[in-house]
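Every protein chain of the complex appears in place save one, which is left out.
When the chains are written out, they are named A, B and C in that same order, and each has its own residue count from 1.
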Amino acid sequence: MGLIKEKYEKTMQVEGEWNTGAYRYKAPEGYLDEFVKNFRDRKIIGTLCTGCGRVYVPPREICARCFQKITEKVEVSQYGEVLAFLVSPPLEKGKVVIAGIDAVQAGFLKEGERIILAMVRFEGTSSSMVLPLLNAKPEDVRLGMRVKAVWAEKCKGALSDLLGVEPAFEVKFE
Amino acid sequence: MGVVRYEGLPFVARFRWNTGKIMEKFYGGFAERQILAAKCENCGYTVVPPRVICPKCSSKMNENNLVKLDGRGVVLSYTVVRKKLDGKGGFVTLDKPEVIAAVKLNGADSMIFAKIGDVDVEDIKSGMEVVPVWAEKPEGRLSDLLYFRPG
Amino acid sequence: MRNVAIIGCGQAKHGRRTDVNQAELVAEAVWAAVEDAGIAPEDIEAYAVGNMQGFGGIAQPDLVFADYIGAAGKPMQRVATGGTVGGSVAHLGYYEVASGMYDVVLAVSWEKHSDSAEPGATTGLLHVAYANLSYMMKVGMDMRSFAIMGLAGAAAGISAYQAAFYMARSGCGIEHFDMVAAKARRNAAKNKYAHLKWPNCTADDIAKTEMLIWPMRFGHVCPASDGASCVIYASEEAVKKLGVEKPVAWVKGVAAYADEEADQGEAYQGTAVVDYSDQTGAILSAMKAYERAGIKDPRKEIDVAEIYAPFPHQELMFSERLGFFDDGTAWKAVEEGVTEIDGDFPICPSGGVNATNAIGSSGMQRVVEAALQIMGKAEEHQVPKDVRNAVAHAWGGQVQFNTVMVLGDSPKR
Partner (left out) sequence: MKVAVIGYAVSNLEWDAEKTREETVFEVAKSALENAGVSREDVGTVISASTDFLDGRTISNCMLIGGGGAYLKDESKAEEDGMYAALYAAQRLMAGVHDIALAVSHTHSWIFNPHQVSQYMLEPWFDRQNDLINGITLAALQARMYMEKHGVDELDLAEVCVKNLRNAAKVPYALRKLHDITVEEILESEMFSDPLTELMIAPPCDGAAAVVLASENVAEEICENPVWIKGIGNSCDNYLRDRDLAKLNSLEIAARKAYRMAGIEEPFREVDVAEITERFAHQELMAYEALSFCREGKGRVLIEEGMTEVYGDMPVNPSGGALAGDPICATGMIRLIEAAKQIRGEAENQVDGCRTALAHAQWGLCAQKNLVFILGDEP
């Protein structure tokens, strides 16, 4: 016996839409935009809450714990640690479809590649970011692993300048 | 400090709502140029389009409650629409204003909202009698019922 | 504080309900509950409703349905909190009675995923972070990164990270997730309202399904169901006045403490929760709900729990946060069969959310199932022991909202 799903009669359908693409939004000036601008100089900045001393990367505007606005900016380390990670199976066509676009077919992702996604906390910060973990085999990834930021050859101040992270040097006693 | 304004990604969420069996019958009636309503056996309220629960006494209804209406109706209220939504949140000014009315169909207790055509906007009045105008070849779809006209 | 009881429960059959429209689906659960309670529709004084409107594509759908559920001319309040919504509606209905404003209140929540033209729950889930993703595109996220984010999104995004976090803190393996998922399918086979049923499903059956993104398999993922669940509350006085003689389930304590949204790097506010398996909000909600219910040792005093776990690691994680097992040890209990229907501490005997997920309905369904266990009306999946207290839990938002309701077989004194 396998999986059982009850089937129900199909009745007529009528169509309609929710035009989400017609929405406009607002973001605070001086936070994610400034964070990204600093990528041009290969710098990672965050905000420092004067209430609790936490450093948020990417920058946050309101600290929920202290219930106050954060305006102070600080530069943080390029080194961090892996808090959690995911590993994709080798990618195939038809497996990653976003808003009707097949990401492999369209060439955004390569056929057969395996992607490791890491949740990274940069040193001295209280928050985390999801970044691809590059130049590492899935078998070699472990929690708490030290990683460093990998930048594009030419940084132009865009989110994509920060390609991901890669394993940092490890010093071992031999 | 200010804000950065930006647009949402170009994505439209689409829906295909199941109408359920009784509404399917309602649209099926369109193929014969017929408007079906549901008459509650308990309180006598007649609702169009038909539905499975009486809006007045909550009695259960089904296909056996369907009754045929003659299609004629009376305008309870109307409005001349000069500005229409474009589906993206904007308004477009109509070159030719359109009329929409609340119509009570003969034999029904509820009302429907329908376009009124073949009439000068100055001539439309509440209390006016109207009849449906059907597509040339009705197929049992929503688009079969084009609009209502005085008659 | 007034004592409030659940005097009737109703569920629509859950599955891909293309045979009915959204209003009919909701009415199915509502009138089943009215019948179960054995009251007249006129006895209901007020309504509590809710769903996640983006999934079904109707804004404020309850206004369209008001006269399908007998709410016309009566007070109706609506709440929506994401995945928790069913739990939140259950809490709202409780508070409507507990406040002293009404004596009999009907609470219903629902979802109809099949009305969306996009597969599964894409529309609703994508739009949680849609504005933020749009902004990230504006500040130069490339299509590769966008696709990579979608990659995790396809496996229910943050929940996959949460599974990894949970593995890190507990030392459990994927095989334990397989066991939990298999239990859900097996239990669901005994529940006539459930969606994914698989009699005698084993962990091996689940292990054979493909890996979506490590550590989450296809067999771990909940379905996108259509369904509705409903409960009817009555004050202690009304229980007497209505002459309810069947067993009822008493609400002993509720709490819903909001945590921070799981951070994927795009939030402007918050505290930046780092470990998604911490779940401070769940711990606090459980603590407060027990305090209000007078429960001191949840493991001993609670007899059965319905936990909102669309993914198997969440059943393990939340059973710890709710105080049934020590942090990081729930998987051992699963290995020992403790959480089976006939185990020492049954969890999700109904098959839970992992087998049936009509999002808006799911939180309420936990309350319904917990109440049925107390009333002894869970039929084939009734746990074979005396049920005096049961817990119904729901989570939602970006793994940040939790609702906890403690139900008991006798009123609080």
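The rule is simple: contacts are C-beta pairs under 8 Å (C-beta built on N, C-alpha and C of every residue); 3 or more make two chains touch, one makes a residue touch a chain.
Just so it is clear, the model here is predicted, and its values are computed rather than measured.
Although one chain is omitted from the display, it touches the following shown chains in the full assembly: A, B, C.
The chain omitted from view is touched by exactly one of C:Thr202, C:Thr280 or C:Ser410, namely C:Thr280.
The chain not displayed touches chain B at residues 2-3, 8, 15, 17, 19-20, 23, 47, 49, 55-56, 76-85, 87-91, 98, 100-102, 109-115, 126, 142. Residue-level contact of chain A with the missing chain is found at 14, 16, 18-20, 22-28, 61-65, 67, 69. Interface residues of chain C with the unshown chain, by the touch rule above, are 1-2, 21-22, 46-47, 50, 52-54, 57-60, 63-67, 71-82, 88, 91-92, 95-96, 98-101, 124-128, 130-132, 255-261, 267-271, 280-281, 284, 288, 292, 396-398, 400-401.
Just so it is clear, only the chains that are shown with their structure count from here on.
More inter-chain C-beta contacts link the pair A-C than the other of A-C and A-B. We define each chain's centre as the mean of its Cα atoms; on that basis chain B and chain C are separated by 37 Å.
Between chain A and chain C the centroid-to-centroid distance comes to 28 Å (mean Cα coordinates, whole Å). Each chain gets one centre point, the mean of its Cα atoms, and the points for chain A and chain B are 47 Å apart.
Of all residues in chain A, those that touch two or more other chains are 9-11, 15-18, 20, 23, 25, 27-28, 33, 99.
Taken residue by residue, chain B touches two or more other chains at 4, 6-9, 11, 13-21, 23, whereas all remaining positions touch fewer. Chain C meets chain A in the complex at residues 13, 15-21, 54, 57, 117, 123, 126-127, 130-131, 134-136, 139-155, 160-161, 164-165, 168, 185, 189, 195-201, 205, 210-216, 223, 260, 263-272, 274-276.
Here chain B touches chain A in the complex through residues 1-21, 23-24, 27, 87-89, 142, going by the rule given at the top. By the touch criterion given at the top, residues 9-30, 33, 99 of chain A touch chain B in their complex.
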